[in-house]
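First the structure, which I've put down as structure tokens, then a few questions once you've had a look.
Heads up, one of the protein chains got dropped from this complex, but the rest are sitting where they should.
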Amino acid sequence: MAWLVNAILTMVLLLNLFLLSVSRMKSLISGVALQGIMLSILPLLLVKEVDPLILITALVTAGIKGWTIPRMLDKALRDVRIKHEVEPLIGFIPSMLIGAAGTAAALMMTIHASGLHHPKSLLVIPASMSTILTGLLLLTTRFKALTQIIGYLILENGIYIFGMLLLAVVPFLVELGILLDLFVGIFVVCIILNHIHSAFASLDTRRLTSLKE
Amino acid sequence: MLHTTTPQLILSIATHFLVPLAIAPLFPGIINKVKAAMAGRRGPPLRQPYLDIFKLLRKTLVISNTTTWIFFAGPLVAVGAMLAVELLIPIGSSPAPIHFAGDVILFVYLFAAARFFTTSAALDTGSSFEGMGAAREVSFAVVSEAALIFSLLIMIRFSSGLSLNTLLLAPFKQGSVGPRLMAAVGLFVFLLAETSRVPVDDPDTHLELTMIHEVMVLDHSGPLLAAVQYASSLRLLILINLVLLFIGPPHTGIPILSWVLFILEASATAVLVGIIESVMARLPLRHVPTLLAAAAVLSGLGFILALR
Partner (left out) sequence: MFPLILLLGAALLLMVAGTLGLAAKARASWGQMSATALTCLGGALGAAVCLDVLLFLNGPAPVLTVRAVYPNWPLHFRLDPLSAFFALPVFVMAAAGSVYGQGYWNERRHPRTGRRLRFFYGLFVAGMVLVTVADDGLAFIMAWEIMALASFFLIATEDQNPACRQAAWIYFVATHLATLLLMALFALLHAASGSFLLVPLPAAAGWKIETALFLLALVGFGLKAGIMPLHFWLPGAHAQAPSHISALLSGVLLKIGIYGLLRILTLLPHPPALWGVMVLILGSINALLGVVYALGQHDMKRLLAYHSIENIGIILMGLGVAMIGAATDHPVWEVLGIAGCLLHVWNHALFKSLLFFSAGSVISAARTRQIDALGGLARHMAWSSNLFLVGALAICGLPPLNGFVSELLVYLGLFHPTAGKDSGIWALISADAVILAVVGSLAVACFVKVYGVVFLGSPRTERAAKVHESPGSMIAPMLLLAGLCGLVGVFPLVVLVPLSHAAAVWMGRAHVQGMLIRAFPWGTLTVLNFSMVVVAVAIFYLVRISRRFIPVASAPTWGCGYSATGSRMQYTGTSFAGILVGLWSWVLRPLAHGKTPIGLFPKPIEYETEIPPFITDRATHTLWHYIKLGTRPIRWLQQGSVQQYLFYMLAAVVVLLALIPFGNLFARLWGH
């Protein structure tokens, strides 16, 4: 099954670069949804035997990450009637190249540092690092509030991948707890966004500084 | 593949050189047929590109009076470079007759030479439209070249060879599937860009402002235009072949059978190109570099994965 895990993780890596290079909010949201669904398959492939609990949590994760959250984001996008273009601080090609460089560095580091010098070895650590990097890049270089949420989602995905390493030690339920927190967080932010929008007619995070008083 | 006798060797070289020359114009025909079928039309017959070329060869050559000999050199160098490339690259499972360590670079630079002369020929007419096309051509090639080199590096890694014959005919081995697939996808985008296909360019449009390749040849006519069209169909075939070699088509020991297989596989790829062309829209020009850069990054990550 190692090759399948590696294939999924490679797809995740590529999705990261896709997320950094797209300019339409819609594509960004569906990209994150796809990433979430792919990640939810991972625990099934990594445990020795699949017990019902793992199956259920995987299903729930897939449902929340692949369906519920994207639907909420879509709705927010429609409700607040903003332009459907991502507003980047640095251009799409440079952010993709930065992401690619980070991914390459992560790959090289794990390949040559930890003795994973074998085609069968798993890509878990580099994939996790690259995903976290992508999340941080999106958080720091995009202006819209919705892209901020997506940034957090990707960041969480990265941590989730890292959690795969600890699957044997930490119960999977903990992961589910984190997911729940995130879910509630996003729920709240989406509602708040709607309210901010109706009050201030802008969702640019650069202007949110005027809310501080 | 070992050849025991000289006649056999000559025969195989002759097939390697002549078969692609003969079948090249078939593939634009296939793409057009697929597009017509997807749009619910009957479409031109498969042999239409051949007919076009023969018709053009008989037509009067109209030459702009601002041009110099470069205007002739453009299409001729393009055809010549493609013929030379054909001798350098294995086609299907038939190895290339000319091979040496580093012919990879000759392969890449022959494309560059063709580009130099076709774009110069476009500027030679003094038309702003053709200048525009030439500018786009050279600019986008910069990005797509990176994808090509990364892909070739992947194969160098897996085959430890520096000649196209050894590196492109290398069998699959453990761990090479992922990077090779990534490179193949990157190269497919390269193919779409280099052969002026949707989503990079639209070969059918007559809006000069949005085109890349086609706008460069607005002033070419008669036999020169035939040369341009023949060169572009050869280029399509060679690049389809390149992508196929990365995926690794099934090898058979019998030459005739493997040629048949190759033609089938290449037609399937052409059908895929046709389908993509029918279902996708052209990208805005400003997004083209992003697409090409994505292809390069894809192959680049493949290279990093191949280093394991």
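Note that the chains are named A and B in the order they appear, and that numbering of residues resets to 1 at the start of each chain.
By definition in this document, a contact is a pair of C-beta atoms (placed from the backbone, for glycine too) under 8 Å apart; a residue touches a chain by one contact, two chains touch by 3 or more.
What you are looking at is a predicted structure, and each value in this text was computed from that prediction instead of being measured.
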Of B:11, B:51, B:105 or B:280, the residue in touch with the unshown chain: B:105
Candidate in contact with the missing chain, chosen from B:190, B:262 or B:303: B:303
Residue among B:37, B:149, B:177 or B:261 touching the omitted chain: B:149
Of B:19, B:46 or B:162, the residue in touch with the unshown chain: B:162
Candidates B:125, B:176 or B:196 - the one touching the absent chain: B:125
Missing-chain contacts mapped onto subunit B: 60-68, 70, 72, 76, 80, 84, 98, 100-102, 104-106, 108-110, 112-113, 115-116, 119-120, 122-132, 134-136, 138-139, 141-143, 145-146, 148-150, 153, 156-157, 159-162, 208, 218-219, 222-223, 289, 296, 300, 303, 307
Those residues of subunit A which, in the complete complex, touch the missing chain: 91, 93-94, 108, 112
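Going forward, only the chains that are shown with their structure count from here on.
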For subunit A paired with subunit B, centre-to-centre distance based on mean C-alpha positions, whole Å: 37
Subunit A residues touching subunit B - in the complex, by the definition given at the top: 3, 6-7, 10, 13-14, 17-18, 21, 23, 92-93, 96-97, 100, 103-104, 107-108, 111, 116-121
Residues on subunit B engaged by subunit A in the complex (per definition of touch): 174-175, 177-178, 182, 287, 289-290, 293-294, 297-298, 300-301, 304-305, 307-308
